[in-house]
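Some chains omitted; the rest stay in position.
Labels for the chains are A and B, by order of writing; each one numbers its residues from 1.
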Amino acid sequence: MVMIKSIVRPEKSKAVIDNLLEAGFPAITKVPVVGRGKQRGLKVGEMTYDEIPKEMLITVVADKDKDLVLSVIMKSARTGETGNFGDGKIFVYPVESSYTISSGFKEE
Amino acid sequence: MVMIKSIVRPEKSKAVIDNLLEAGFPAITKVPVVGRGKQRGLKVGEMTYDEIPKEMLITVVADKDKDLVLSVIMKSARTGETGNFGDGKIFVYPVESSYTISSGFKEE
């Protein structure tokens, strides 16, 4: 089981969530965040914006589904044909176990 | 050391936090999030709500305290006698180390 934490453009977040649902992964948590990547923010004329609003999407999936989920997120979050700086990052973390609160059911 | 990340109903969050304090675990971080589980949100008549407000509660505890903390959270976050869909999820992650900023003290 892995946690997949994606930091995406807010305007792409709905497409990611909809496409994950369609691919069979409805469970998701969304957190509004601000951030910047290796480009150190956004330059518009003389102004630099270094706190760019993003959305963090968190989903936990079985190891066997990891590559599919990564591919859905990557395709849905990318802008244009070839992607652009600022399209975001995906981090994959190990998860030890998860529990459903209502039933107490444990997954490992 | 493990990080326990719980996604609970906002109206249950205070009970979880109070009961963790009483059980000896006062340190907690709370983040407002939105999410949906395997039920794909909430249907009320013809409307579907797929962004349900939840609260994410994060606490880091020693391995030996994990089962106690999980049990306190699970009991405090559950609705009704037997729990309901939407009561939330708990994820357990490995933590490599933690530091107290004021003292520099490291725990492993």
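Just so it is clear, a residue touches a chain if its C-beta (ideal position, glycine included) is under 8 Å from a C-beta of that chain, and two chains touch if they have at least 3 such contacts.
On a predicted model such as this, the values are computed, not experimentally measured, just so you know.
Whole-complex tally (this structure file, single sequence, 2 chains shown): 3 copies.
Heads up, the rule we're going with is that only the chains that are shown with their structure count from here on.
One inter-chain figure worth recording: subunit A and subunit B are separated by 20 Å, centre to centre, where each centre is the mean of the chain's CA atoms. Chain contact summary for the complex, subunit A toward subunit B: residues 3, 21, 26-31, 60, 93-104.
Across the complex, subunit B meets subunit A through its residues 2, 6-8, 31, 33-40, 51, 54, 56, 70, 73-74, 77-79, 82-94.
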